[in-house]
Every structure is written in C-alpha cells, then in structure tokens.
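As you look at this complex, bear in mind that one protein chain is not there, while each of the others sits in place.
Up next is chain A:
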C-alpha cells in the first residue's frame, strides 16, 4: 500500500498539531467560561492524539495508535472529574465563570 505520508510529509502534520495545541493553550489562558476552557483542554489533548497517529504511520509501528486509546480514556476520566467539580461550583455560586473564583489569594 502506498503511504500517504510520502505525498504530504510528516512536517505538515507536526505544524497542524502545533497550531491546534496552541489554540488550546490560548483558550485555556484567555477564556473565562469553564466549559470553553474544558473544550480547549480537549483540543490540546486531541492535537496530540492526531500527531500520535501520524507518527505511528510514519514509523510503520502500531504502538502510537495504542497509546491514543490510553490517552483518550485518560482524557475522558479527567473531564468527568472536571465537570463534577464544575457542578459543585455551580450549586454553590450559581455561575460557571472562572473569574468568580477569587476567594483564595494572599
């Protein structure tokens, strides 16, 4: 089977993943709505998953694709915990704006 990476080049996959990862990073740093922050974290993790699959094809090695399953499972567990904490916050202060979380400082 002809390898599609010969036409596209692994560099382009790296650039795409870095761009997606940076979108995620800036989303976490600049958005104030907790749901959008969670989505940004998911974008970061999925950018990495994309790159894992690309590298897996590049090396002709299945290990990278197996790792993606691990990282998807971990991301799902992580976001479940995050949403649970968010529900607790919403019950206490009635808002999901993380700018309202300013009780701890000094």
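The rule we apply is simple: contacts are C-beta pairs under 8 Å (C-beta built on N, C-alpha and C of every residue); 3 or more make two chains touch, one makes a residue touch a chain; residues count from 1.
Here is the rule we go by: contacts and distances are computed from a predicted model.
For the chain that does not appear here, its UniProt entry gives the protein name "NADH-quinone oxidoreductase subunit N", which is one of "3-oxoacyl-[acyl-carrier-protein] synthase 2", "Phosphate ABC transporter ATP-binding protein", "Recombination protein RecR" or "NADH-quinone oxidoreductase subunit N". By the touch rule set out above, chain A reaches the unshown chain at residues 10, 14, 17, 21, 24-25, 28, 34, 37, 41, 44-45, 47-48, 51-52, 55, 58-59, 61, 63-64, 66-67, 70-71, 74, 77-78, 81-82, 84-86, 88-89, 92-93, 98, 101, 103-106.
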